[in-house]
Every structure is written in structure tokens, then in C-alpha cells.
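Take a look at the structure set out below.
A single protein chain has been removed from this complex, and every other one stays in its place.
On to chain A.
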Amino acid sequence: MTEPTGTSKDDQEPTGGKQSSAEASGAATEEQRTRGGEPPREGEVEQSADGAADTSPEGGTRLAPTRERRGMFGVRGTGDTSGFGGLTLPGYAPAPAERPYGGWFDELADELADALDRNGIARSAVRQITIDRGEITFYVERERILELCRLLRDEPALRFELCSSVSGVDYTAPDGAEVRQPLHVVYQLLSMTHRRRIRLEVALDVADPHVPSVVEVYPTADWHERETWDMFGVIFDGHPALTRILMPDDWEGHPQRKDYPLGGIPVEYKGAEIPPPDERRAYS
């Protein structure tokens, strides 16, 4: 239970980094559970408790953890005789970073907080800051993503002039366990002036997959957003022509959603029948 990652049980943990997610995430989930188990509803603003909120743009609702994993081997539907089938590994929620962030992260967070104030954008636009494996992620309120991108591009101290990539992630649990706001849109931004990379992330409900388009700030996001619509069904409001890009125009469904089957047929190899990949036993 204390080892949510379980990479290596008897070897040394390779996740020894200072801001490592592994232990912190367990703590965050724990924290949320002790708070009454009721995850905060959408729109309800939960202010961050620590005093660092003065200089940090961070504030707002915390992120929901992803799926719980059960059993040491993650085997479902077969006779797991190991006795470890009852283990429950808590879901992973990215842990909020604590000051000092280290490196240029502090400077960037301060500049962003100043810029938000100057432009009259509430600091709660940034829900959470996470630093993991040397990369900084800003979890953003979806209504603010366009303003925030414009700010990040135009402010001289920030100057993220290149949008490397926009894509989706579907955190829906394969076993149907409930995950709040499982649909994420991820923006990778690059500042060539300051040689920095950051990631913006927006969490969405599957029932309401709308997000403002950033094409007017980053024209390169055009195809990226079309691909994210095509693959994940995220609707980018304000996109000039949100049509499918990789799948045929008349395709139904969004293939990279977790509830969309991979497909495939069983194949025979040396007399044995091998099931298609999504029906094979998974160990996770």
C-alpha cells in the first residue's frame, strides 16, 4: 500500500527524485480521501492551503486521481492464485509542487503570477502546478486557456512563441472505475527566447468536452486540434474548421478514447490461437 508504483519490490526504487511523483501522489490521494472522500465538484473553487499562494499563480480545484489498480499482477477474470489479488494500489494524482520549485521554475511562476495580475485574470486560472522529472505542468481552468496562451506568448518575460504540440489523453479506467474529468488536453509550449519548455493541461468531463481553441494565438494548433477532435472528440470552440483529419470524414466515434475498441482478429501460430491484442491478458 505504501508503494503505489511497484516498479521493483526488492530492488531499489528508481523513483528517488526530490519532486518524485510516486510517494507524493499517494499522499495527495490520501489527503483527498481524509477530507471526506467527496471529490470537489466542478466549478467549486478550493483554495490551496499553504501560504505560498501569495507569490504563486496556483489556486483552484485540485485534480482528481486516475484509476485505482487492483491486485499485484493486475490480472482480471482469471484464477490468480498468488493471494495478492486483493491488493489495492491507489490512483495517481499529480502532486502539487511546493516552493521553492528549483531552477527557473520559481522565476517563471512569479512572472506568470505577475502577468496574470497585470492583465486582470484571476490567479485561479491555474488550478495546480506540478513539477515532475524536471518538467513543469500548469493545470489550467479550461475557460482561461486562450487568454493564458496569449499571455504566455506575448509577455516579454514569458515569450512562449512556439506551440510544439496539442494532444489529448484519456485517463478513463479500463475496468470502468470512476475517474473524475478523465479527458485531458495537453499543450506543449516552447520559449525559444528563454529556452524553456512548459506543459499546460486542461481536464474535461466526457459529457462536456468543450475547450476554447488556441488557433488564433498559435496558428500551428490548427491541425493538432483537428487531430485531438478526431481522436478524442474534444470540441475546440472557435476553431476555424474543426473537421476530422486522420480518419475519414464519415467515421463514427473517436478512436483513441479508451472505450473505443482496438479491434483485431485472433491469429494462429504453430497450432495455438493467439487472441487480438486488446483481449490478451494485461498485467497492470
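Definition applied: contacts are C-beta pairs under 8 Å (C-beta built on N, C-alpha and C of every residue); 3 or more make two chains touch, one makes a residue touch a chain; residues count from 1.
As a convention for this text, contacts and distances are computed from a predicted model.
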From "Phosphate transport system permease protein PstA", "Heme exporter protein B", "NADH-quinone oxidoreductase subunit D" or "ABC transporter ATP-binding protein", the hidden chain's UniProt protein name: "NADH-quinone oxidoreductase subunit D"
Among A:Ala157, A:Val186 or A:Val206, the residue in touch with the chain that has been omitted: A:Val186
Residue ranges of chain A at the interface with the undisplayed chain: 4-8, 11, 14-17, 20-22, 25, 66-67, 69, 73-74, 89, 91-92, 94, 132-135, 137, 161-165, 167-171, 186, 188, 192, 195, 197, 199, 218-220, 222-224, 231, 244-248, 255-256, 262, 277-278, 280, 282-284
